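Complex shown without one protein chain; remaining protein chains in place.
And then chain A:
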């Protein structure tokens, strides 16, 4: 195969990161641009390198991130832009508030404990000394807070990538059990809220009036203060992973779980309305919300400890099945999108 042929083949491979419907409309056009760029490189007398047989790493990264971003945005395209933008900002603010509380009180001031404080047979307590940082949780929480600050400072795109990193990190920590991590029901709502926050266009200091950016920060602070004021400061047995958990984090996760459910409910209602024209997306959104409804009900109810311990694997299964159903829903929706009638959105 010639150098040009190999270059084109690599470009086509990279473009597969974009959704099929996008490629049907755009692939030949963007491929033309890539090949023009390749020709320009070959014709440039200042280019000292041999003819390129693949795009630069910068173009690799650009197409990979562009493709993933396009796929992700299409997943939520059934929602009107205004709804998506508001969900994104609410998700960001709520997650940042919860993260602030947990990183300050859940991890540092009153850390998660990786072993229970047991009472020995002679009546004394074990001599377990907790390290300053107990789990990898602060990485996730830090990303959240940084994303909020960067977004309000005008770097919304970077904020989106931090949120995507927070979501990926939270999911990864839930799966990779080697690294100490907060309970699954702490990570799961944070991951979902981070996901929701990357579906819309986040308003930045440049695109909002000055008082709105200050308002978002004030709202974050107020939510964090509310969680603190309502928190039970006693340690509670964490039935999921044998941790003790402070009441601050407990309260924070309850708040976030409810908020995520409320946001999911908005998606369900909007999806249901959209489905009146034949869209089936609300089914996918519904099954997304179900695992978190299940998690929230469990976290609120006083279920027997042993029974709850046995549900850890069950929760993971629910999450995985939920994700698989969402993926199936996405394919279903793509088929729908190819029908002319589906281009009408009753909410827009």
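The working rule: contacts are C-beta pairs under 8 Å (C-beta built on N, C-alpha and C of every residue); 3 or more make two chains touch, one makes a residue touch a chain; residues count from 1.
Throughout what follows, contacts and distances are computed from a predicted model.
> Since a chain is absent, check the UniProt entry for it and pick the matching name: "ABC transporter substrate-binding protein", "Transmembrane sensor", "PadR family transcriptional regulator" or "Cytochrome B6".
From the choices "ABC transporter substrate-binding protein", "Transmembrane sensor", "PadR family transcriptional regulator" or "Cytochrome B6", the unshown chain carries the UniProt name "PadR family transcriptional regulator".
> Please identify which residue in A:67, A:95, A:159 or A:189 touches the non-displayed chain.
Selected residue, touching the omitted chain: A:67.
> In the complete complex, the non-displayed chain touches which residues of chain A?
26, 28-37, 58-59, 62-67, 69-70, 203, 206-209, 212
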